Every structure is written in structure tokens, then in C-alpha cells.
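One protein chain omitted, others in place.
This part shows chain A:
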Amino acid sequence: MALIQGTNTETLPKAKKATVLNTLRRDYQLWLMILPAIICVIIFNYIPMYGIQLAFREYDFTAGLTGGEWAGLKYFEQFINSHLFWDLIRNTLLISVTTILVGFPAPIALALLVNQIRWKRGKRILQTTVYLPHFISIVVLVGLLNVMLSPNTGVLGLLLAKLGVEGNLLASVNAFVPIYVLSDVWQHVGWNSIIYLAALAAVDPQLYDAAKIDGANKWQIIKNVEIPAIIPTIIILLILNMGTVISTGFEKIFLMQNSLNLPISEVIETYVYKTGIVSNQFSYAAAIGLFNTFINFMMLVIVNTIAKKVARISLW
């Protein structure tokens, strides 16, 4: 009571209201650091956005991107009415959702495991080893898959044949998604876990000490100290991942595609390539791409809203 009475609030300096100009003045070092990235985003993303109107116009080379005749929603309707539309949507969602469901928890688990290693040198070696595949190019990775999964000469192909998995996995509609997802996890789990390891490294040691004093074991420390510490990072990355839910990435699927797995491997990106690039249908391809982007954007907004309500952590 005496402590409260002794505080003289009138002597505290009045906090300045936060404005853009104030943050510019106060944090100018940070703004200078991020300025090149802002410039890049403006130049390569915002300035070219005028080209989006190609999705609503007939492409006319002599008139440029903006001079074609107005076509309204013609190309969007054409895509939605296409015989491949629902197959493309289903394939794209199946691959991307499976990738997120399997590929999103894996680096979290790996980070928590690696964080338990006390042998610093071993920890460093393990971390380096698991993130190196990230730097293998997609072409080389698919080449590896072809060599290893070959039913006649591949190491994994022969091993799986002994385990009763018959047939050519590279040609299988059923095996395409597991092969795609598991090889993706193998390649990127190490790299993606770095951000979680960084978050774990920032955990206040006092929390560990307090937990140990209270008698917590390893599992309880993970559950009550480490996982809460990385929840914000998890949610932020999940929101960002949902922004790509209806995209799969073009290169890997294109390289893994063949005539036998085509029913499952034809996704929106490969279809856009075949119609837009190979067949010169620029307006149609632009419309499909914009359709894709619009859905991804809506997913981003929805997930961000949910995360804000449930966990009060969000991008904006």
C-alpha cells in the first residue's frame, strides 16, 4: 500500500503516439535494412500487376498486354467448364494438402528431437547432414527417384519388391502422392526445422530451470516449455503455407509425370504450362493462374482470421 502511494505518475514522460513517421525516425536502421526487399517486391510484384488484365482480355500481340479486346469472364468460365477442371482441382488439392499434413509437422518434430541432443559436435553434424538435401536441385532429386525406384535395377525398387510392393512405382497412380510427399519431406525437413531450432534457442533458460525445480521430466519440458515457445512460429508458418494450398509447384510434378501417372499428376500448374506456354494460349493461362491465386489468397485470409480468433497470433 505504501509502495503504491509512493509512485508519482505525473513525473513519467508521456509516451509518443506510434505513427509511421515515428517508426521511420526511431527505427530507421531497420527500415534501411529492409528497403532493398521492399523495392524488389514493388518492382517485381506490384508494378507488373497491370498485366493481370490479360486474364480478362483477348491477347493481341500488336496491341500489347493492355490493348486486347475485353473478354470479361470468358476464360474463367472456359476453365471451370473444362472437362479436366474437377480432376485438376482434386489432384492439386490432394497433393498440396497431403504435403502440408505430412510435411508441416515433420520439421517441428525434428527440431524438438535435435534440441534434446546435448553433444554439441554431434548435434552440429546431424543438423548439417539433414539440411543438405535442401540444396539438391529438383532435377537431380527426380533423377535419384528414377534410379532408386526402378523395378529392375533400383535399390529401393528391389527392396520394396521383396517386401511385397509389386509393380513399377514410378508408373503407379496410387504411389505418386506418397513418393512425391515423402521425397519432399526428406529433402526439406532439415532446412525447415532451422527456424524452429532458432525459436527454441531463444527460449529463456530460466523457464527450463523453473521447470526442473518443479520436477518436470523431458516430456513435460517439451510439452510445457518448448512447444508453447514455438507455437507463434508454427502458426505464422501455417498461415503462410495455407496461402499455397491450391498450388503444388510445377517443376517436380512435371519431371515425375508420365503417361501412366497422368490421371493423378496433372495439376493446375502443369495444365497451365501445356495450354499457355506450349500452346500459346496466353489469356487462358493467365486466367487460370489468376483463379489459382485468388483461391490461395482467400485461404490465406480465412486461416489468418481463424488464427487471430483462436490463438490471437496472426500476420496482420
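To be clear about the criterion, a residue touches a chain if its C-beta (ideal position, glycine included) is under 8 Å from a C-beta of that chain, and two chains touch if they have at least 3 such contacts; residues count from 1.
Criterion: contacts and distances are computed from a predicted model.
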Which of "Extracellular solute-binding protein", "Allophanate hydrolase", "Mutual gliding protein A" or "phosphoenolpyruvate--glycerone phosphotransferase" matches, in UniProt, the chain that is not displayed: "Extracellular solute-binding protein"
Selected residue (touches chain absent from view) among A:150, A:296 or A:314: A:150
Given A:95, A:170, A:199 or A:225, the one touching the chain that is not displayed: A:170
Contact footprint on chain A, counting only the chain that is left out: 59, 61-62, 78, 82-84, 146, 150-152, 167-168, 170-171, 257-260, 262-263, 266, 271, 274-275, 277-282, 284
